[in-house]
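Our next item is chain A:
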Amino acid sequence: MNDISAWIAIPAAIFLVAGGLITLIGSIGLLRFEDFKSRIHAPTLGNTFGAMFTLLASILVSFHLADRVFFHEILIIVFLFLTSPVTAMLLMRSYILRLERIDK
Partner candidate 1 sequence: MMGLLDHLPILPVAVPMMAGALMLLLKDSRRKSLTGLAFLSVFIQFSVAVTLLFMTAGSIPNDWNNHIGVYLLGNWVAPFGIVFVVDKLSAVMLVLTIVLGISALIYSTAFWDRVGIHFHPLFQFILMGLNGAFLTGDLFNLFVFFEIFLAASYGLLLHGSGSRRVSSGLHYITVNLIGAFLLLISISLIYGVTGTLNMADLGTKAGMLDAENRKLFETACAILGIAFLVKAAAWPLNFWLPNAYAAACAPVAALFAIMTKVGIYALVRMGSLLLPTGAPAAFGGEWMYAIGLGTLLFGTLGILAEKNTGRLVGYSIIMSSGTLLTALGMPGVTLTGPSLFYLISSVLTTGAFFMLVELIKRTESFGSNVLSVSFEAFGLDEDKTSDYSGDVVGVAIPAAQAFLGLSFFTCAILIACMPPFSGFVAKFALLSSALELTDNNLTGPSMSAWLLVIAMLASGLATVIALGRSGVRLFWNSDTLQTPKLSIREAVPVSVLLLSCIALSIFAGPVMDFLADTASSLDDPYQYINAVITQASNKPIPGGQ
Partner candidate 2 sequence: MPLVLIVVLPFLGSILAAILPHNARNQESWLAGIIALVCAGLVLYTAPAVFSGEVLVQNISWLPSMGVNMTFRMDGFAWLFALLVTVMGALVVLYARYYMDPADPVPRFFSFFLAFMGSMLGVVLSGNVIQLVIFWELTSLSSFMLIAYWHHRQDARRGARMALTVTAAGGFCLLAGMLMIGHIVGSYELGEILASGNLIRNHPWYIPILVLVSLGALTKSAQFPFHFWLPNAMAAPTPVSAYLHSATMVKAGVFILARFWPVLASTDQWFWIIGGAGMSSLLIGAFAATFQQDMKGVLAYSTISHLGLITLLLGMNSDLALIAAIFHMINHAIFKASLFMATGIVDHETGTRDMGILSGLRKLMPITATLAIVAAAAMAGVPLLNGFLSKEMFFSETLFVNQTSYSSYLLPTLAVVASSFSVAYSLRFITQVFFGKPATDLPRKPHDPPRWMLFPSAVLVLLCILIGIFPEQIIGSILQLAATAILGNHIPTYSLAIWHGFNLPLIMSILALVGGIALLYVFKPLFQSYPGQTPVLYHFDGRKTFDAVMNGIDSISYVLLEWFSSKRLQPQVLWIIVITLVVGMLPLLGGDWLQVKQPSSFDPVFAILWIVGGACAIGAAYLAKYNRFRALALSGGAGLITCVTFAWLSAPDLALTQLVVETVTVVLILLGLRWLPRRVIEESQITPLQAFIRRFRDLAIAICGGLGLSALVYIMLTRDKPEGLSSFFLEKALPEGGGNNVVNVILVDFRGFDTYGEISVLGIVAITVYALLRRFRPPQESIHALENRHEIQTIDANGLTDKHSLPKGILLTPNVLGRLMLPVITLISLYFLLRGHNLPGGGFVGGLIFATGIILQYMLSGIHWVETRSRVRPLYWISIGMLIAGSSSMIAWWVDQPFLSAISWDIYLPVIGKLHLSSVIFFDIGVYALVVGATTLMLVALAHQSLRFYRKAPSAEAETNAGTSTQLNFSDRVN
């Protein structure tokens, strides 16, 4: 494997570390928050910047691999963006209904 240039490696590494950390923080939040309404916010971190940073790193690396500009990683963000509300909304709604039921 030929050596990767520092222009790619260092930013990619930074992105990776950042992405990893953000995602981890998000998931820790999932653990630490005390009720569901707060918890639902936490993993969004991984969904957003966690994913974005990782994908940036991925773009860089695949750019190195084939010496071409690759943007197809952007699709993942698009799909995440389009699909994430579905689950979240349904969950939130069912949680609210659950609370109402318990209140009753």
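Criterion applied: all candidates are chains of the complex that A comes from, given by their letters.
By our rule, a contact is a pair of C-beta atoms (placed from the backbone, for glycine too) under 8 Å apart; a residue touches a chain by one contact, two chains touch by 3 or more; residues count from 1.
Being a predicted model, the structure only gives us computed values, none of them experimental.
**Q** Name the candidate, out of 1 or 2, that touches chain A somewhere in the complex.
**A** Candidate touching chain A in this assembly: 2.
**Q** Give every residue of chain A touching candidate 2 within the complex, in rising order.
**A** That would be residues 79, 82-83, 85-86, 89-90, 93, 97, 100-101 of chain A.
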